[in-house]
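With one protein chain withheld, the remaining protein chains of the complex are depicted in position.
On to subunit A.
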């Protein structure tokens, strides 16, 4: 089993900020918009270097999404920045009509997704955004797992023609993916091969899946661990191939089990290779205030929960 280690923790939003700053230097078509949250989105470096390519909309996300759609008409590649809740639910019809249905090349960059936003509480902790975004025809949905991967994804989506939802977060999490790893949209990353259970994780749960894999190995269980950074289009081939081998699957995400990665996996398997599945996800609930660790523990979104789900699903084979 491959060992993953880290020397540093960083927030994925900082990976976004670094990727955006780099795009500022390398791609003159990239422009950025923000609705009064530039410190939270780590946009300062881009803004400082490219003030003319930055649009401060004020606290007006609907206008921001519409303006982003408009900026594509004329050839620009707009990156919008606000919290995940205000990037999706707040502006769903603007995204649906002016961006997705109109086929506009807007990159919706969403920070503070999920429970790990912490103390601000449920009003800000969206756990439904993946579902909202993946249901929109033509929308690409990406949820990277660490700083390096978020930076790489931020840069890669500029080359992809079409709307993208890029989801990242607030807490500092281990950096374990290689800094030079190329980001391939829609391509699953095999982290560890195994034979007893497939663990498919996205975002902050990927590191937890790695830790769960180690704990399972100690119990004599061989887990195959896959990082699904792109929820849509989903790498169905990789999932089917793995589950054909292991015969069962655990999906893990910082999102509601209704509408999330897990449901996409379940649909894929139902169509191609039905298999028992357990869902490590929130179970149709809102979040609440607390520290990120407390919340991930209370709502069962950590390595221990993945281990328990793996043991359970293996019994169901």
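Everything below uses one rule, namely that a residue touches a chain if its C-beta (ideal position, glycine included) is under 8 Å from a C-beta of that chain, and two chains touch if they have at least 3 such contacts; residues count from 1.
Everything below uses one rule, namely that contacts and distances are computed from a predicted model.
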item: Missing subunit (named according to UniProt) among the choices "Transketolase", "Electron transfer flavoprotein subunit beta", "Phosphate ABC transporter ATP-binding protein" or "Polysulfide reductase"; value: "Transketolase"
item: Option touching the unshown chain, where A:12, A:57 or A:198 are the choices; value: A:57
item: Absent-chain contact - pick from A:217, A:288 or A:304; value: A:288
item: Contact with the hidden chain (one of A:1, A:37, A:135 or A:240); value: A:37
item: Hidden-chain contact residue, picked from the options A:46, A:86, A:207 or A:279; value: A:86
item: For subunit A, the residues touching the chain missing from this view; value: 34, 36-40, 56-60, 62-63, 85-86, 90, 118-124, 286, 288-291, 294-295, 298
